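With one protein chain removed, the remaining protein chains of the complex are shown where they sit.
Right, subunit A next:
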C-alpha cells in the first residue's frame, strides 16, 4: 500500500495526458481549496466544479415566489442561510427582509415545526431546497406536519436529483474525463448507480470523502484508471457509502415525492431531474418548482457554463469585476458551496 506522501509525490510529478476531473459536490470544491489540493497536484490534472450546489441551480422564479410570501401580511418564509443572498428576478430574500419582509433563518427543517406551532397565527412557508442528502429530512418534516396536525406550515420545494444532471453532462459535454462523485449524496443513493454510469459513459466514477486525504486518494485513483485505460466505479468512501445506499431514506423520499422534470438555473429543463410532492400531499405544497419555472439570467452571467464545466469561474468576464460575493450577479457567487464564490474567496482572481 502506498503512503500519502508517495501518492502526493506521484500526483505532483504526473506528466501524462491532461485529465479533467469534475467534482460534482460543492463541499468537495470547498474542501479542495481549504486543503490547497491544487497546489499539491500536477497542472495537467484539472479539477472542474460541477452542478452540485442546490442554491446555484434554483430558478429565479422560485426566489420570486419566496420574496412574495415574505412580504405578504401574516406570512413568514423559513430558509437556510445560503438562500438569503440569491437574486430572484428583482430581489433577494435579504433585500425583502430589509423592506419589512418576514424571513427567518433555520439550520434544521424540523425547526420549522417548532416555530410554526409557537406562532399559530402566522402562515409559514419553508424553502425546501436540496439534493438527495437533504430530501429525506423534508420527508420527515411532512411527517411531522401531519402528525402534529399543523395547518400553518407548508413547504415550497426545489428538489433535484444528481444522477440525471451527471447524465446530462456526460451526454452534452465532451470535455470531462472523470467524476469525483459526491460523498453525502452517495450515502443516500448508494454506489451501484455509478457502476452503470461508468459502463455507459466509459469514464471513471470515483466516490470520495471530504477530508483532504480522501480527495487526494480519489484523484489518485482516477489518474491511475485513466493511465491504465480503465473506466470503473470505485467507492473510496466505504465507511459511509454502501452499494445500495440508505434504503430507509430512499423509501422515505419515495413515500412523499415523485420524479418530475425540473428547471435548472442557467441550463433549462432536465428530464426527470426533480422531485415533487406526490398528489396526495399537495395540500402541503406552497408553490414548488416545476418545468414551468423560468429564469432570468443576468446579462453576461456565465454560471451555466461554470456548472457544466465549460469554463472555470475565472474565465467568466464578470468574475471579480461586476460579480463578487458582496455584489453577486450569478447564484454561483452567492452560496458557500457555489463554485464562483469558493474560487473568489480563495483568491483565484
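Note that a residue touches a chain if its C-beta (ideal position, glycine included) is under 8 Å from a C-beta of that chain, and two chains touch if they have at least 3 such contacts; residues count from 1.
One rule holds for everything that comes next: contacts and distances are computed from a predicted model.
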Can you work out the missing subunit's protein name as recorded in UniProt? Choose among "Oligopeptide transport ATP-binding protein OppD", "Na+/H+ antiporter subunit B", "Heme exporter protein A" or "[NiFe] hydrogenase metallocenter assembly protein HypE". "[NiFe] hydrogenase metallocenter assembly protein HypE"
Looking at A:129, A:223, A:236 or A:323, which makes contact with the chain not pictured? A:129
Have a look at A:23, A:82, A:221 or A:262 and name the one touching the chain we're not showing. A:82
Out of A:24, A:55, A:91 or A:206, which residue would touch the omitted chain in the full complex? A:55
Of A:122, A:297 or A:324, the one touching the omitted chain in the full complex: A:324
Given the full complex, what residues of subunit A touch the hidden partner chain? 4, 8, 26-27, 33-40, 54-55, 80-85, 105-108, 111, 114, 129-131, 133-134, 184, 212-213, 216, 324-326, 335-337, 344-347
